[in-house]
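Quick notes on the structure that follows.
What follows is part of the complex, with its chains left where they were.
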Amino acid sequence: SANTSATSDSEASSEDTEYKYGEVQIPALDGALCGAPIYIAYENGYFAEEGLDVKLISADAETRKIGLNDGTIPITNGDYMYFQSIEQDVDVTVVDGLHNGCIKILVPKGSDIDSAEDLIGAKIGVDEIGGTPYQVSSLWLENNGVKANGNDAQVTFLPYSDGNLQLEALYSGEIDAAAIWDPVGAKAIASGKAEALLDIGTDDIFADKYCCFIYASNKVLDENPEEIAALLRALHKASQYINDDPESSAKIISEGGYSEIDDIDMAVELLQSYQYPTLEEFESGERDVKEQVQFFAEQLYDIGYLSTPADELIDRLYTKVDY
Amino acid sequence: MKNAILEVENVERIYKDEDKETLALKNVNFKIEEGEFVSIIGASGCGKTTLLRMIAGLDQIEKGNIRLRGEAVGKNNQQIGYVFQQGSLFEWLTVEQNIAYGLKASGQYKQKNQLVKEYITLTGLTGFEDVYPHQISGGMAQRVAIARALVNSPDILLLDEPMGALDSFTRANLQDKLLEIKHKNKITMLLVTHDIDEAIYLSDKIIIMTPRPGKISEIMNIKIAHPRNRSGSEFVTIRNKLMEKFALASEDALPEYVI
Amino acid sequence: MKGLIKSVAGLVAALLIQIFVPYVDGENLTEYPLGPIRLSGNDLYKILLIGLAIFWVILWMVSQKNKTKKKIYQKKSSRRLALGLALAAWDIAGSKFQLLPQPFFPGPAGIAQAFLEDGSAIWENTLYSVRLFAWGFILGAVIGIVTGVLIGYYAKAAYWVEPVLNICGVLPAVVWMPFALILFPTSFQAAVFLLVICVWFPVTSLSALGIMSTPKVQYEAAQMLGASKLRQIFTVAIPHALPQIFTGIITAEAFSFTNLVMAEMMGQPGGLGYYINASKAWSAYYKVFAAIVVMAIMFSLIKWGTDKLQNSLLRWQKGVVK
């Protein structure tokens, strides 16, 4: 039912709408809740209202990056994971923020580890070396006086391409901590087998800052800035909707099959914790995206994950789009 | 004297390898008349196959001339039929399809397809039309090969040891079949063989070759009337004569091994 | 009769265990509507067991008429028994006592549940995968055969293509991905390209091998019969290479199937690989297994089709190879 019913819905609801921008591919189908505004914008017809014939696809980070670079994908949601790519001249830029914290560092329930220093000598599981959980953990550790990068690093990162396996490794003692995405992380806590050492939704460094940004393709931005603006408008409406009504948002996402949610209450809780901004917040600009990008770029530069100072990089990292 | 259908004049052949040259054929001269059955007999490696391949146009003629009905032979000469020693049947075609191959390749299948049936009957393959090569015996396979070569109605049929791998019963049987076909279709045949008895039993003329370099040591006419009796005194006399020649010509050059 | 009893006995055991052994955690599977009735995964699993048993009974009745078939049935019955017992054991270990680590290894009823819960989504994603696979596989096989024939027949072609083949053959899909995505306008084409690459390699090298091993005498025989070069390729070289071409195709099938999952992470709007990844994000391993079951069935069907085609095209080989 998932995709086709959704497609036919949007077709029916927008039969008379003129698709100004033609078909637009947006990667979102990854099973997580980060892309919630995309599903909602799609299901509630916000995209169609903006003249966008959106087609949702599933794509890994690599595919998204290349699609953005080539302009076949106009926007995607993502974290700091593309900062280094931008430094390497991939034609991508942050244009907006999406939501707050969706990454946690977990330790087994009842573990002795309860501070960053306790992680010295530890093995930390991540989804990908260089990915966001990796960078988040590194930032947190370095901010708390633990070396995470370089030859004198005091921790070891191990990649697990599947979050569930990462948890299994955590439970079996193969790793001491797991830096992990939601919903796997949240579910692990809910199951009572793990507890959060760090939740970037609440931690001092990360709280009140975006975790997921919206990236746009420079190519599309040059050729068709209106399209990006239209996409952002649609997403903002969705963000507002989620903020207003997380319960029905979770229901829409679950029923559309965008996320294999088996625990609707947790999904609601997560949606709330991500603090999707309201339209008002967007318009007032009280959550300054550029400032946050700069902040993280500085942090990453400090620990050596970026080799260009933030000031030099910021113009490439962030582009203001008028909508 | 009848018409010479095939003339071989001063043919010579040198194989050039990495570091050495092998003189395979030297100064080969002979003629075959219309309707004759000629055998070439000689020890292994004396150049019989090389000679046959040159006549068929499969190998280049570097020195000398080979003429079929007065014209130099060349590639794709459908006036010549060739029966290979073994393993030349198309395994993926039935007996009938194998025999029809030549007609299809030359675009004559439509007009002449009754020829296929004819040759199936002639070679005694009736009932095996739809069978694949691996399902028939070696003797039958060689009959298929012969039928296949004949279907394009060549003027001359070249046979390169077609019975080398057959047991003596089957061999005798196929020899009779060959004579039958020859007489029925009045076809000229040039047979390469190892087997003295076979040559005597079949031929009007036997060409005896010496080992390396292959030269013609003698051409012997066999005048015994058909059907020949392998134990008849004429037959035995000729056989003894040939045996002697061979004992002299190739005493210790007997083909003992191939490396 | 013994064969029948043996065949069905395993299934009966599996059925009894499903009915009488309680869930250790009293797990209750939700019921979903299926037509006029409502079923849980347990019910569907039971239905499938009974259906399979009936199928084997019918097969047994049909086989009674023919001695060879009877023998084959008899021969396979031990395996059938083992399958039934394996299902029973799996039910106990995966569902009833949850001895296998959960949620990674759900029991059979759990997997059946996924089909009830998500049936139409699985079906749609399957169709998508089939479409992708068909494009990639057929294109790859055709290109592979053509290249293979060229390489096998023309030494010049082999000289230039072989090094390329040797390099491409071992590059992991990971390497091809960015290339494919940049080269092709749509991600569907890119995914097709990825499949084509991994089909192309084994088909080409084996076709070339088959063509190269054609004895010279067969070409010469065709030439003596008046066949042109082109006709020699089509009526001698290719038929002779057909067994190897099929070996290549069968190898490629298994290979490209394992790559399908990866290809579907490359910007596809659906597919079983996509479904597997999405289900994994929420640890819905019972759905992962459901998708794998579908893939296994799909693969068996494809293999069965290839076998049929091979048997009919290679019937001349029957009895040559054991």
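Letters A, B and C mark the chains as written, and numbering starts fresh at 1 in each.
Methods note: a residue touches a chain if its C-beta (ideal position, glycine included) is under 8 Å from a C-beta of that chain, and two chains touch if they have at least 3 such contacts.
This structure is a prediction, so every number in the text was calculated from the model and none was measured.
By label, the number of copies of each protein chain in the whole complex stored in this file is given as A x1, B x2, C x2.
Just so we're on the same page, only the chains that are shown with their structure count from here on.
Centroid analysis (C-alpha atoms only) places B farthest from chain C. With each centre defined as the average position of its C-alpha atoms, the distance from chain B to chain C rounds to 52 Å.
Separating the CA-averaged centres of chain A and chain B is a span of 82 Å.
Each chain gets a centre from the mean of its Cα atoms; for chain A and chain C, those two points are 36 Å apart.
Residues of chain B in contact with at least two other chains: none.
Touching two or more other chains at once is no residue of chain C.
For chain C in complex with chain A, the touching residues are 101, 103-104, 118, 120-121, 124, 177-178, 181-182, 185-187, 264-270, 274, 277-285, 287. By the touch criterion stated above, chain A contacts chain C in their complex at residues 1-4, 25, 27, 29-32, 55-60, 62-64, 66-67, 70, 72-73, 162-164, 168, 183-184, 187, 257, 259-262. Chain C makes touch with chain B in their complex at residues 215, 217-218, 220-228, 231, 235-236, 239-240, 242, 314-320.
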